[in-house]
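The complex appears here without one of its protein chains, the remainder shown in place.
Right, subunit A next:
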Amino acid sequence: MKTSDEITADDSTLENTQDNVESNKPSANYAEIIYNGIWKNNPALVQLLGLCPMLAVTSTVVNALGLGLATLVVLVGSNIAVSLIRNYVADAVRLPAFVMIIASFTTCIELIMQAYTYELYQILGIFIPLIVTNCAILGRADAFASRNPVLPSALDGFMMGLGFMAILVALGAMRELIGQGTLFSDMQLLFGDAAVHWKWTVFESYPNVLFAVLPPGAFIGLGLLIAGKNYLDEREKKRLAAEKAKEGPSTSKRVRVTGQVS
């Protein structure tokens, strides 16, 4: 019994892609897409894709938000573009084509950030061009956008990007709070002069905990976030099981002649 449960749990991601394969017809379930992107199939917490920028730049909220937004825009754009050309690209060249599309969107974002948020662009450095190699984006292009119409693909890109950004910001907030005792410092880099006073010093005269600012802190922070998600999932599963048990055994009763009677 237990093993079959485990197998279904493990297969949830696989099943999901199979769903996508099957849903070539334009009957995509939007609620499912939203739930997948934000929670069930979250690129950062479940698929563990795009870890490199995620661990490297999430030392403050503003860095995380900047990279999260950039990734979100690229993800939506590439999903739409890939979905548009999905019927015209031969299978053999589809991956290079996708990478070209993603690269052009990344270049756009890079130039935009260079124009409007130059300091943030400098802080994020190499990790903006590296969005091209973010597996989450190529993964969504290949697994979803190349098999679905434009609207579901755009929504999928948006929700996956949102899920990724949410975790980035959560990790950034965690590390900034533990590392420097502040939140939302330097938000003017992204939102202009209006945001100069957004900085919230949570702890006065706080000794900087360099460990949280340095990359090892990101690993531990991400580990804690994943553990938190698993804990919530587990609790939800238990709650559902308890509810089911309360309802009593299912109405259709079949007579078993072999095996254990539970």
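In this section, a contact is a pair of C-beta atoms (placed from the backbone, for glycine too) under 8 Å apart; a residue touches a chain by one contact, two chains touch by 3 or more; residues count from 1.
Please note the rule applied: contacts and distances are computed from a predicted model.
Per its UniProt entry, the chain excluded from the display bears the name "Ion-translocating oxidoreductase complex subunit D", taken from "Protein phosphatase 2C domain-containing protein", "Ion-translocating oxidoreductase complex subunit D", "ABC transporter ATP-binding protein" or "3-isopropylmalate dehydratase small subunit". Set against the missing chain, the residues A:I85, A:C135, A:V209 or A:L225 yield one that touches it, A:V209.
What subunit A contributes to its contact with the hidden chain is residues 207-212, 214, 220.
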